[in-house]
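Worksheet: one structure, shown below.
A single protein chain has been omitted from the complex, and every remaining protein chain is retained in its original position.
Presenting chain A:
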Amino acid sequence: MNAPDRYERFVVPEGTKNDNHSCRVSYERDTKIVNAASFTIEREDHTIGNIVRMQLHRDPNVLFAGYKLPHPLQYKIIVRIHTTSQSSPTQAYTQAVNDLDKELEYLKQAFEVCF
């Protein structure tokens, strides 16, 4: 009765037409702690959450990085990042996503060479 539809797990709800990603990733700065923010990513799960978190741990400027799924029937993750004053949470997050993309590109080439 209350179960959400199956496609809700990956179909993003209608956002504004001119900005495709507007509702996918949003972030809130923490008012009480400096250089800390929570990123809410819609329609993602442990697949993305865990690799982003582990990549953030490799950054020496990141003091704290963690993710959670607030509820298994709400299809979003919250990634919380604290950094030193050398960096900012948005910078650390962007850096992590870029590094992961480069790593996957490297992995793809490694596979192609093997074949």
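In this text, a residue touches a chain if its C-beta (ideal position, glycine included) is under 8 Å from a C-beta of that chain, and two chains touch if they have at least 3 such contacts; residues count from 1.
The rule we apply is simple: contacts and distances are computed from a predicted model.
Undergrad: Which of "3-hydroxyisobutyryl-CoA hydrolase", "glutathione transferase", "Ribosomal RNA-processing protein 7 homolog A" or "DNA-directed RNA polymerase RpoA/D/Rpb3-type domain-containing protein" is the UniProt protein name of the chain not shown?
TA: In UniProt, the chain excluded from the picture bears the name "DNA-directed RNA polymerase RpoA/D/Rpb3-type domain-containing protein".
Undergrad: If you put the missing chain back, which residues of chain A would it touch?
TA: Touch set of chain A with respect to the missing chain: 6-7, 9-11, 18-22, 24-25, 27, 39, 41, 44, 46-48, 50-55, 58-60, 90, 93-108, 110-112, 114-115.
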